[in-house]
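As you look at this complex, bear in mind that one protein chain is not there, while each of the others sits in place.
== chain A ==
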Amino acid sequence: MHGRPRKPATEGDSLVVEAKIEKLRTLQKQLLHNHRNRIYTKDALEISSNLLEINPEVYTAWNYRKLAVESMIVDLKDDEELIKSLVTGELRIVELALRRNPKSYGAWHHRKWVLQRNILPADFHHEFRLLDGLLKLDSRNFHGWNYRRFVAALKNVSEEDELKFMTDKIEANFSNYSAWHNRSVLLSQMLKNKDRDSHVKENVLEEEFELVHQAIFTDPDDQSGWFYYLWLLDQTTSHSPSLISLWPTNGSNIILSNNVNTNDQISETISDYARLNGTLPIVLCFNQPVKGINSSTVSVQSSFTVNKYLTWKPLANGNTDEACYWMTCLKLPKRKSDVCTSYSVEVTLDHCHGGIVSSSYSELNGSYKFNFTLDIKYTDLEALDNNLFTEMFVWEDENSHKRITLAPEIICRTSLEQLQLTITPEPAEASKWCRETLSNEVSLFRELLSEMDCKIAKLTVARLLVVLDALPSNEQKKVHTEEVLKLYDDLMKSDHQHVRYYKDERSLVLIDQITCDKELLTRHCSRNTTFQNQVYLHLNSLSLSRIGFMERLLWVHMLDLSHNELNSIEGIEAMQLLCCLSLRGNRISSFTALGPLKLLPSLKALDLSYNEIGSHPIDTTRYLCESPLSHSTAKEVATNHWEAVLLFQDLQLIQLDITGNAIANQEFLTMLVKILPTLTWIDGTVVSH
């Protein structure tokens, strides 16, 4: 039961307890004796039932009874009367045990066993009456709800009847989250079974919205309704996985060269052949984690070589087979004598049964096909030396405020619809319904907010507006960004407990705003004079605590995230071309938080200065990551700094700035130099290996 204080034990209690212990010991001893010797007499069974009545947690006793039942059924043969009394006896003992402890796993399991054993047809009337009584006593006894699902399935109760029962329970107390939860489970099944008729689903969801509104508006401080509401929103907006971005972009022309003349017409698609190690990354971004990306689901046809068995790699840390971002390395053709050669590459994602699926096994929403061309300037490749990092990368670029023009290849909100060959029909009506539903929700909660201050309603409006803005529409601009930012600002002021969450959400909105609008994005870009005059993206000093929408920044080589409030850089692994990254002046507190960097093979220069690495004795993210014990390939683990070793041994950094972190003492720097043989500069000085 919930909310009942425990009574302190009194003097008299201890005597009672002692007597009870004595009795239990005797019974237990007798039970074990009978169990061992397979004695299933009436008296022996009586002992086990006496024991279970006092202590239903003795699992051995339940198992003993199961064996006894099996053995007696054989003995009783066809004597229906006796078999009946045997079964009812078992059910009765469970009831007695449940009276002692309504949450006894052993007792519930025994009852399920008896029913499943199907010795006699179950008396469903009795079972449901028992459940009604139990749920009246404690409407949130999850054993009861589990058992109800079990019995309902056994009896084949219609979903409509069960739904009616949920409605009654919710009407009796709409804070009963168990009932809401069961409702969502049931409806998920029902919606799946109802073919794919979107109208049926829409009607059902509309009714559910209506119901949950009653709960939310009656008591906006009660969580149960809101939890259900989140599930409902998910049902409303959820769709099958789709490709949202890729690199190289469709129809683009990639120029591979080592020597970029600063006076040339500059293209963002220029890449450095040497740095690529003779391979070209292809990156696919999906709107949700997917699995099943391999050479049979994605085919890559190029005019230079048949890359039949390309290995696709999920861009995620740890042992996972699903990710939002996937990449493969296309082997570039061997050098030829030609001056400049053009190759074309075509990539096809097949929509086939059981191919590319999300974690909930919904299939990719269609097939995709895209192509690009590769221009390799072999003349330049003569000077194949490492001319890139001949001098140190200058983080603070004097051009950072100069406006530049971005190449037309950079598409902010990739419209991939044109790439799709076949699309699972998601009719315009459905998306119209979704838009209308969400807009309606927004106006409802705005009305609620006009009457009272409610943080979860505010948060919901913000979330809804973000989802609305993200829906495909004719407008490219985000119309609600300012309102959403203001909502998060309000929330941060009024609800200090969750300020970090709000800050994260706010950061995402901000990045969304900047990256989806080319005009705005241009204002954050400059040409880096020291580094081949390439585009340097500045997302610095924006108070970001989290990054996102990296799928729109796949083309970026140089990224400045300095002077934000980042404590995580999750998502950066999508930027496979990234070679210079500044995280100066953030709140990175451990090397484990930098894990995504391990997935960036091109990264050469990294500025970690003035973070909080080593300031916090307890690294709360550590348990999420691999440890030296789980990592068999770790070379000579420096016991104090194994996180640093695990991070840096996979990187080929040439330049690293780490000053201004608690951890960066001389000893640490020495160790870094040792594990980073490629390192040329550390904290602005030349490394002597």
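Simple rule for what comes next: a contact is a pair of C-beta atoms (placed from the backbone, for glycine too) under 8 Å apart; a residue touches a chain by one contact, two chains touch by 3 or more; residues count from 1.
As a convention for this text, contacts and distances are computed from a predicted model.
Engineer: What is the protein name, per UniProt, of the chain that does not appear here: "Glutamyl-tRNA(Gln) amidotransferase subunit B, mitochondrial", "Rab proteins geranylgeranyltransferase component A", "Nucleolar complex protein 14" or "U6 snRNA-associated Sm-like protein LSm1"?
Structural biologist: "Rab proteins geranylgeranyltransferase component A"
Engineer: Among A:E22, A:E46, A:D79 or A:E171, which residue is in contact with the omitted chain in the full complex?
Structural biologist: Looking across A:E22, A:E46, A:D79 or A:E171, the contact with the absent chain belongs to A:E171.
Engineer: Just name the one of A:P220, A:P248 or A:G366 that touches the chain not displayed here.
Structural biologist: A:P220
Engineer: With the missing chain put back, one of A:D161, A:E207 or A:E451 would touch it. Which one?
Structural biologist: Spelled out, the listed residue whose C-beta touches the missing chain is A:E451.
Engineer: On chain A, where is the contact patch with the chain that was removed from view?
Structural biologist: These residues of chain A touch the chain that is not shown: 171-174, 213-215, 217-220, 444, 447-448, 451-452.
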